[in-house]
Structure formats: C-alpha cells, structure tokens
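With one protein chain held back, the other chains of the complex are shown just where they sit.
Labels run A, B and C following the written order; every chain starts at residue 1.
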Amino acid sequence: MPEITYREALNQALAEEMERDDSVFLMGEEVAEYDGAYKVSKGLLGQFGDLRVVDSPISELGFAGLGVGAAMVGLRPVIEFMTFNFSVLALDQVLHSAAKMLYMSGGQINIPMVFRGPTGAALQLAAQHSQALETWYVHAPGIKVVTPATPADAKGLLKASIRDNDPVAFMEGELLYNIRGEVPEGEHVIPLGVADLKREGGDVSIVTHGKMVHLALRAAGVLSKEGFEADVLDLRSLRPLDADAILASVRKTNRMVCLEEGWPYSGVGAQIAAMVQEEAFDDLDAPILRVTQADVPMPYAKNLEIMAKPSAQRVVDACKRVLYR
Amino acid sequence: MPEITYREALNQALAEEMERDDSVFLMGEEVAEYDGAYKVSKGLLGQFGDLRVVDSPISELGFAGLGVGAAMVGLRPVIEFMTFNFSVLALDQVLHSAAKMLYMSGGQINIPMVFRGPTGAALQLAAQHSQALETWYVHAPGIKVVTPATPADAKGLLKASIRDNDPVAFMEGELLYNIRGEVPEGEHVIPLGVADLKREGGDVSIVTHGKMVHLALRAAGVLSKEGFEADVLDLRSLRPLDADAILASVRKTNRMVCLEEGWPYSGVGAQIAAMVQEEAFDDLDAPILRVTQADVPMPYAKNLEIMAKPSAQRVVDACKRVLYR
Amino acid sequence: MESGTVAFSVDRDPLFGFSREDLLGILRRMLLYRRFEEKVEESYAIGKIGGFCHLHIGQEGAAEGCIGPLRADDYVISAYREHTQALAKGMDPKAVMAELYGRTGGASGGKGGSMHIFGADQSFMGGHGIVGGQVPLATGMGWAIKYRGEDRVTVCFMGDAAVNQGALHESLNMAAVWQLPVIYVVENNGYGMGTAFSRISATEIGDRSKAYGIPASVVNGQDVLATYRHFEGLVGEVRSGGGPHFAEVRTYRFRGHSMSDPVSGTYRSKEEVEERTEQDDPITILVHRLFQAEALTQEDLEAMDGEVRAQVADAVAFADEAPLPEASELYKHVYSQINEHGRLFFDGRDR
Partner (left out) sequence: MESGTVAFSVDRDPLFGFSREDLLGILRRMLLYRRFEEKVEESYAIGKIGGFCHLHIGQEGAAEGCIGPLRADDYVISAYREHTQALAKGMDPKAVMAELYGRTGGASGGKGGSMHIFGADQSFMGGHGIVGGQVPLATGMGWAIKYRGEDRVTVCFMGDAAVNQGALHESLNMAAVWQLPVIYVVENNGYGMGTAFSRISATEIGDRSKAYGIPASVVNGQDVLATYRHFEGLVGEVRSGGGPHFAEVRTYRFRGHSMSDPVSGTYRSKEEVEERTEQDDPITILVHRLFQAEALTQEDLEAMDGEVRAQVADAVAFADEAPLPEASELYKHVYSQINEHGRLFFDGRDR
C-alpha cells in the first residue's frame, strides 16, 4: 500500500469523488489557483476546471450559504473553510439552514454537503486562530461531525462524507496535513459511526478523536513502560458516535480518560463522560477524568501555548489517577 | 415588596443602571420607538433619549461588534438580541472579539458589556426560532453566562451583569416575561456565581437553570405527593458556576437529575454530570440522569412540540429512576 | 432593464395589453391570496394556527406580479411572509393551510408552520425565518443553474429591512462576479417591524446594488399589471444570460407585522394605514380598471369571489380534518440518512 500524507489522502478523496460524481464541486478561499491555503486541493483546478474548483471571496457566511442553496437543488458541494475558526461567521447558515432544512421542509429537501477545513491549534497562532470548535457543531442535531486522525481515515472518511446525504462538518488538523501513512488506492470508504481501536490495552481506556489520537498513543507508550496498557479509542466521527465501542472498552477496563483538544465546559468529553456514567455506572471503578485545553483563549507565547495545550504527561497523570497509582 | 413581572423587573434594572451610570446604553432592534419586541425597554427612550436607547438596523454582526468596540473604549453597552437565535450571526464578534480582547491585549482592554435577550423556545415558533443556545456561549472562556428564572433574580442579576467588567451573555425567556413575583425596589444586586436552592428536599437533586426552574418545581410537587422530596437548585449563572452548591446538594441526596431546555449533546447537563461524577464519585448512589429537549430541531406542530420539550413527567420519571423506584 | 429605471403604471393602456382571460386569471389569484389570508386570520384568532404568523395582505401584487411571469421550474425562495408567494408558485391551498394548522398533509408535514412553507415539486424553496438567511441560499440556487447550464431563473424575496444584513452584500458580490441568474426582490413595505426604513438607512433600497454594478429597478407593487409586465422583462433578460438584477417592489403592509403585533401604533398612525388601505389596495385598483374597461361586471366579481371563498373553505375543511402528525414524526427528517453504525440521537429517549 502506498504511503502518502494526510494532505495527499484528502486530495485523493476529493479527486476521486469529483471524478465519480459531476455534482460534487469544491468552493472556498484560495482553493483553486493557489491550490488551497494548505495545498489540499493541489492540481484540482487543472483537472476539473474553474466551475468545479472555485476561489471564493472572503465571505464565509455568503459562500457557506451558497453551498447550502446549491445542495437544496441537488448538487453536492464541498465548502472549504480556510480554518474552522472562520466558520464562526457562517454558523447561521450551518445551523439555521443546513442542519434544519430537511426537518423544516418535512423531509422534502435534504442537504448533501460537506463543510471541511482544519480545526484546533497549530503553532503560536494565538487566540483567534487556535480553536477546536467541535462542540459547536456536534451540539446541534441535523449535522454530522467527522474528525479523521490518520491519512487512511482522512481518505476513507472524506469519501464517505461526500457520499453522505446530510450535511457533514469534516474537521481536519493543520498539524496533521504532513503526517504520513499507508492509504489504500481507489475505492476506500470508511463508514461514519465506526470508532477505531488504535491501540489495544486493557487497563484503562483513553477515548479521543482527531489530532489528539497521536498524543494519546504517545501517552499510552509512556504508560506501557510503567506497566499499564491503555486502550486508545479513536472515535473518528463524533456524530454518529460509536457509543458501543466506547462502552465496550470501558466495560473491559473500568476506567476512562477523555482527551480532546478543545475547551472543557460542555466539551465532547463532557458528553462522553455523562453518557458513560449513565450507561455503565456499575462498570466504573474510578471517576472518568478529562484532559482538555486549559480553559483560556490560546496565548501566543511559546511557553504559555505549550502549557495551554493538552500534553502526553497530563494524559499519563490522568490515567494513573483513575488507576489509583 | 411590590409584585411585578419579570419584564418589569428587567426594565427596572435597565432604568436604574442607566440612571446610575452615563456610560450604559441600550442598542438593538426595536428597543426604542417600539419599546422592545417584548416591551422590556418600555419607556426608556423617553427617559434617556435616542443616544442611549438606540434602534439598530437588522445587522446583528454589525451592532454586536459596535457594542464591543464601544466597550473597548470604556462605554458599558447593553446589546439586545431580539432573540438569541439571531445572535448566531454575531457570534464572531462575541467569541473572537468580546471574549478574547482582554487576553489578546495582555490585560489592556476589558469588555464591560451585556448581550441580552430571550433564549429557548416559546410556543410553536419552529426550528429556527426555538433554540436554547447556552452551550455555545458557555463553552468559550472569556464570557460569563447568566440565566435568571424569576423576576427578583432578573433584576438583581441584570444589575450585577451590567456592573460586571467582563462580557456577559444574559439569557432571558420569552415565556418568562409575564410571570410575576416580589421584587425589591432600588438597589437589589445579586452577585454572579451564587446558585439558589429554590426548593429544599433531600431525596434527590434537580439541577437546572432559567425557564426550566419552574418545570423542576412542578415536578418536585408531583414527587412530593408520592413521598419524595427534591432539592431544586437554580444555578442562576452558568459561568461563574456555583459548583459548591451543586456538590453540596448531591452529597446530601446522592442522586442527581440535570434538567435543561436545550439539546443533549455537550449540553450544560453534560458538563455538570461530568463534573459531579468526577468530584463526588463516591457520593453517587445512582447514575446522574439528564432531561433535555428531544435531540431534534424544534417542530411546529403543537403535539410534536410538546413531545420535543422537556416535561415535568420526564423529570419525575428520571428522579424515580435515580431513586430506583 | 436599465439600472434605476422606474416602471410605475404610467403605461398608456391601463390593462397593459393583457387578454381578458389573463386579466381574470390574475384577479382570481389575487382574490385567492386575499381570502386565504383572511381565513388564516380567523383561524389564528380561534387558536387553530399558532406561532409567528405574518400576513401578506396588501402586498399580493408583489406575489402575483413577480411570480406570474415565471416558469414552473424556476426557483422561488422567500422569508417568513410567504403564504401568498407559495400559492402564486402553484402550491395547493389545502397543503399550505394544513401546514399552518400543523397537520399531516401540510406542505412541510406540519413541522414547518407559517414561516417554513416548502414546495419542492413547485420549486418553491421555502419560507425562511432568519432575516436575510434566504439570500445566500438563492445565490446558491443561481450557482446551481449556472453549474448545470440550465436556463432557469431564481427569484429571491426579502423585506426592506433585510438589505442591512451582510449576507445580502456577500451574495450580491458573488452573483455579480459569477453573473448568476438571480432576481433579488425587495418587497419594500416601508417598515421592518416597527422601524421605518429611512430610520436605519441613509440611502434608498436601489442604491445597495450599485456597489456591485448590478442593475436595479423600482416598480409599484400595488399595480399588479405593471409589476407583472416589469418582471416579464426582467425574467427574460436574466434567463437569456443578463446576469443578476436587484428589483425593488414598492408596497404596503395592511396588517400588523405579525398576528401578535398591532396594525398601527407608535411607528405608523392609524390614519396612515387607513389611507393606504383605502387608496392602495392592489385588488381594488385592479378591479376598478377592469370595471372601467368593462372587462368585468359586479356579477362576475361576486361569482368569482364566491368560487374563491369556496376554494378557501375547502382548504380550511381539509386542514381542520387532517390529523395531527404521528408521534413517530418527531425523529423523522432530522437526518435523511441514518448511518448503519453509531448513535445519532443523544436524548436517551425511545424512538
């Protein structure tokens, strides 16, 4: 199997789906002539032309809404947000139009589209450019939320998201674009709602998604040296959520740590902890702990940023606490 | 003590604070000539003139940002959203400007302002006009979130919010405006971060906020007839959150039900359940249950809307389940 | 249509060259819109209809005049004051009334209500409740038409107060850059709720599109025939590749902003409303023209009105007898595709 980057995997998925289905088009800032701010759409303009790979003005609310309108009449838009931070300007169209259209119309009009781009922090981009906004998307029924962590998942999940008949927020990571991994060529589609046990342990469950999967694996490595084996469960999609996989892991380990890049208050980990204590109360030998970003806007200074982000050490410490070590 | 409506209590708070401090002004759609879409600002235009009570165009992003800019140079704006549903258009200014300004500026520029208006559902307003968006505001550090349930709290908390030196999202309820209650005249300020035990029980803790407090009290009444006495804890503000009061109640009852008007996924109840299982694990005799809106966009049809909303019966059932009855 | 051209009914022929048959068709539909919403008022008063309900009474000329010239497959999208536009686009009064009643058989299955009437089969792409929210959607439909190389046209209705939403401007810019076949129609009834347009804007409606080089025009919506002819021209030009257009239709709202708002009050006087209702009723104006041209007699009118009232009565009867939606509807249509794996609903309730 060829080893390619997460960026190339996304590019493959886009090219293959656009090849497969004429109704798929890509629109966003810098996606065409510039090959995308992060080069995800490299070469697509040349391959598909400027009606299917479209540079937009800096009008997030406008072009996100344009995508929803095009989806209302049967196209399958892929709308790229240069980063999800900027999608905050477009949330009205995501929440009030895309997520509610099918319901408000009594099932007449579905919205088969994808909103994609990087979420979360990169390096020293400070408060306005370093936000993991999963909570805002996953809170509202009507949208699906997908967060691939590896090149293979990026390709398989993007293909599934583009083929899905509902709006999907597909959240990538700037720091993930360069990671490499084996990716099947051609038809490689990963159904939404299937978590992936990225590491099999048995002593404690680390439940996470997206970029944080790699941090969890690092923490699991450290724990292993100290004699504790951790399950690292990569949710892959937050909605649909593979609740069975979460419950299965915690029933096995009886201990859970939720790791996410974003803020704690009503974060994704809050939902999972609340769900698990409700559905597996008697299986828990310790409280569920959460590791998140510090509850502050992201600072610029290198040392403060490092402190603000979740660290492998914090994950290790949390795991030890639930292991009472 | 005079008995007045929630609406009149808010009006009193606004009038008194504008009287007290020249830097306070009210801006929003229909707040001046029309006395406010829900008449909260009745008479203020006449009393304070059109520079301090200002009708805005329908430009939520623009006038919310205008308020933040005015706050940057020391005014204390009260920005009214006709409903918080429409504030989704303004979230960029709330999240990226108001909530982060102090931090990004290294403490130079604080944002003493209030965003206020009704949140949640009224009657048959359908999907786009029936959302309780507390999660979106409380998730981001830098903002404070206040949710008064009674006329006295409405006045006392609005006065405290206007005097607070940070941005406050002050979430009212359309169905609360007409409720009556005793409200102290003049200087009546309720500090943020102090929950109110609206009913003292002992068998089970119902933790809630805003409009749902009244539903919780109804449920507690039903339970009482069946021999169970419930604590009804009104959080009053979600950030700051009176965690001590929550933990004290659950340590007493060992059983908790979180009730909120909004959606479940990463709702306020998810945060509280996650927090309590972490901080009072050994005090829990049963899993914490949550009662929320059905996980759907709000339907218009009367019967469907009733089904979608949290009901006293669902709260009663949840309480009995945690009581193992 | 040149930018700024004003097309008031100064036409020599007061009937604008319409055939008697066409004229009577227009009148019949105008009567339908009026009688339909008069019934809506009654049903709302007795609690059969709930929520926010915004009547179009007084503005029907805009619905008939702008939508009449369209093809069945042209798209129309609007805000929340859309009942008569839905009817004008060919939706069944029964389906619209049942939707207002929140019943099975309603256009949106009872889930949308007054603000969210959808008729995909009639290419009526909905009533939308966020002021300005429908404008980027319309732009996307225009994009889809261009993308597929079709010759359809999209008509997007909005109110005068909606022109202060950034969404309009972002949309106009994109429509201009990509030359999309969209007619943006501003139904200028002078007020956004209780705010007169002049209080929250320093310029005229038509000035908005100047920033993008999009031609603008103004027509008197109370003159349905003038409006109809004006839009025939616009639709032709846009369909043949003329690019977007920004059309102001001057009209007046005879009722309150919504059922819960007073007809007149601090923002407009009782006298103003009475005068406009007296002098500017699009139906009265049309009827008088037809009388003068002896194209219509009092008897014809009464007969026609009777038929229309009967049609509306049928719609009400249908709505009244229609059952409430099944409980099973609650979780239907949140997603069109329930994924095989994973959990999509988190309220822990039975479905």
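List of remarks:
Here is the rule we go by: contacts are C-beta pairs under 8 Å (C-beta built on N, C-alpha and C of every residue); 3 or more make two chains touch, one makes a residue touch a chain.
Quick caveat, the model's predicted, so the values are computed rather than measured.
For the chain left out of this panel, the touching residue among B:Gly36, B:Gly65 or B:Pro299 is B:Gly65.
The residue from B:Ser97, B:Gln124 or B:Ser205 that touches the chain not shown here is B:Ser97. Screening C:His128, C:Arg208 or C:Arg289 for touch with the missing chain picks out C:Arg208. The residue from A:Ser56, A:Asn110, A:Ser161 or A:Ser205 that touches the chain not shown here is A:Ser56.
With the whole complex as reference, residues 29-30, 33-35, 37, 55-59, 61-62, 85-86, 89, 123-129, 263-265, 289-290, 292-297, 299-304, 307-308 of chain A touch the missing chain. Residues touching the missing chain, restricted to chain C, are 164-170, 173, 176-177, 199-203, 207-214 (touch as defined at the top).
Listed here are the chain B residues that touch the chain not shown: 25, 51, 56-57, 59, 61-75, 77, 92-93, 96-97, 101-110, 141-142, 144, 164-166, 191-194, 237, 239-243, 271, 275, 278.
In this text, only the chains that are shown with their structure count from here on.
With each centre defined as the average position of its C-alpha atoms, the distance from chain A to chain C rounds to 40 Å.
Chain A and chain B have Cα centroids lying 30 Å from one another.
Annotation: 36 Å between the Cα-based centres of chain B and chain C. Contact of a single residue of chain B with at least two other chains is seen at positions 61, 85, 89, 126-128, 263-265, 289-290, 295-297, 299.
Those residues of chain C in touch with two or more other chains are numbered 108, 110-112, 116, 128-130, 133, 166, 334, 345-346, 348.
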